[in-house]
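With one protein chain held back, the other chains of the complex are shown just where they sit.
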Amino acid sequence: MLAPRDLPDIAADALARIRARRPRVHCITNAVAQNFSANMLLAAGAVPSMTIAIDEIADFVARADALLVNLGTLDPERRAAIELAVTTAGARVPWVLDPALIDRSPPRRTLATTLALRHPRAIRLNGAEFRALAGAEPSAQTLARHATAQGSVIGLTGERDIVSDGSRTVAIRNGDPLMAKVTAMGCAASAIVAACLAVEPDAFCATAAGLILIGVAGEVAAARARGPGTFAVEILDALHGLDAATITQRARLEP
Amino acid sequence: MLAPRDLPDIAADALARIRARRPRVHCITNAVAQNFSANMLLAAGAVPSMTIAIDEIADFVARADALLVNLGTLDPERRAAIELAVTTAGARVPWVLDPALIDRSPPRRTLATTLALRHPRAIRLNGAEFRALAGAEPSAQTLARHATAQGSVIGLTGERDIVSDGSRTVAIRNGDPLMAKVTAMGCAASAIVAACLAVEPDAFCATAAGLILIGVAGEVAAARARGPGTFAVEILDALHGLDAATITQRARLEP
Partner (left out) sequence: MLAPRDLPDIAADALARIRARRPRVHCITNAVAQNFSANMLLAAGAVPSMTIAIDEIADFVARADALLVNLGTLDPERRAAIELAVTTAGARVPWVLDPALIDRSPPRRTLATTLALRHPRAIRLNGAEFRALAGAEPSAQTLARHATAQGSVIGLTGERDIVSDGSRTVAIRNGDPLMAKVTAMGCAASAIVAACLAVEPDAFCATAAGLILIGVAGEVAAARARGPGTFAVEILDALHGLDAATITQRARLEP
């Protein structure tokens, strides 16, 4: 049985494998998030691609090691691209669902509900998005129940992150309040989870690893930042320079 | 009667209210500007959203406290989204028109002229855009005349900003030349004006407050920057950390 104390080592190991294998991570994400997500993936050692064009999305996903589907800025072409991408991914390419802002848009919530049935390995969301998707207040118990019902790992981010696959649940107390002051930070967290899924077959471990990595990088960045502008720059440097000792010393996990 | 010397206090107060109330500002803006505008809004304390999808734009605008309509990168879906957004906003959600680059594109100018008739609370533009919209050289007199004809506050940015609602006019001498070396800085100024309109019902005061805030933040940033790259980062930190004393000490207004 996996103990939470193993997860920091797993996170450090996942980062080492991303740097060694340079997995391709294809992202269907919103225009606000594309540049920052691509730079976060590069900083971690992965190789991002971002096209949503219907003519070529299948080629990109077929060559990818992981896929991120983010619902932000949902336009008709993006819907069609998502459908093609998820079909192409099938069971071979692990994918992450990021139901961004579904609490604010009924058609987006409908799409998220449908996509959640198609077996994403992980769903990364915040509290308001969890309420909209699962119809329940977020807690270790409701996350575990929803993960079981869905067959996907749920990774909830907020002041305290919670990851559950139904049978295993862990809380992560890393990160910094400045993370909420940079747009698309949650989208970038989802992208890093996708990169971890490309190198770590256990989706619970991969999701926890991704959130540990971004949380620890956020703390390192906050120590150098003077506000949200410098923070967004420093978190790229921090993720790029992150070493195993920093990860294992800083990770704060609770069962 | 409002004196220009009251405006710095009004700007400081508007910023305090944005931080306290966290208004939602929905932005229809170009892909170049989306990320930076979202980060500027977050740095000020507002909550940005950016979708232009036709299926959900009405839901987002209905839940917003202010709306920005920027014409940059004008594609067919964006036109339809603008129409829906302005209709949804009606008289309830204050909105800002940013007729970006209408001097370079006849169809964009036509659209701007039509939109200007639908009562935006404020129109934020530069000198070339004012010439294209109003058919006159920008000056305190022509701005006042155009504001009266239009029924909107006009906020002109440049070396010297001028704000007029027809009866009241003020010039603002803040900012830094590096602001012209960062793309989408004008779009971000329009977004900050929208955030001010969400908390300040007097549209003249809100527009002047927004331009004072971004101008003063620009000066604080310039003191730390070594070029346009560091400047774009520092202005986010400066806006995030701006206090009332800095605003009132630095604001340079002329009647």
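In this document, chain identifiers A and B correspond to the written order of the chains, with residue numbering beginning at 1 in each.
Quick note on the criterion: a residue touches a chain if its C-beta (ideal position, glycine included) is under 8 Å from a C-beta of that chain, and two chains touch if they have at least 3 such contacts.
Computed from a predicted model, the values in this text were never measured in an experiment.
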{"item": "Absent-chain contact - pick from B:61, B:74, B:239 or B:253", "value": "B:74"}
{"item": "Sole contact to the chain not displayed, among B:24, B:108, B:146 or B:240", "value": "B:108"}
{"item": "Interface with the unshown chain - residue positions in chain B", "value": "30-33, 35-36, 72-76, 78, 101, 104-108, 180-184, 225-230, 232-233"}
{"item": "Residue numbers in chain A that touch the chain omitted from display", "value": "31, 34-35, 38-39, 42-43, 48-56, 59-60, 63, 77, 232-238, 240-241"}
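One rule holds in what follows: only the chains that are shown with their structure count from here on.
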{"item": "Distance from chain B to chain A - Cα centre to Cα centre, in angstrom", "value": "33"}
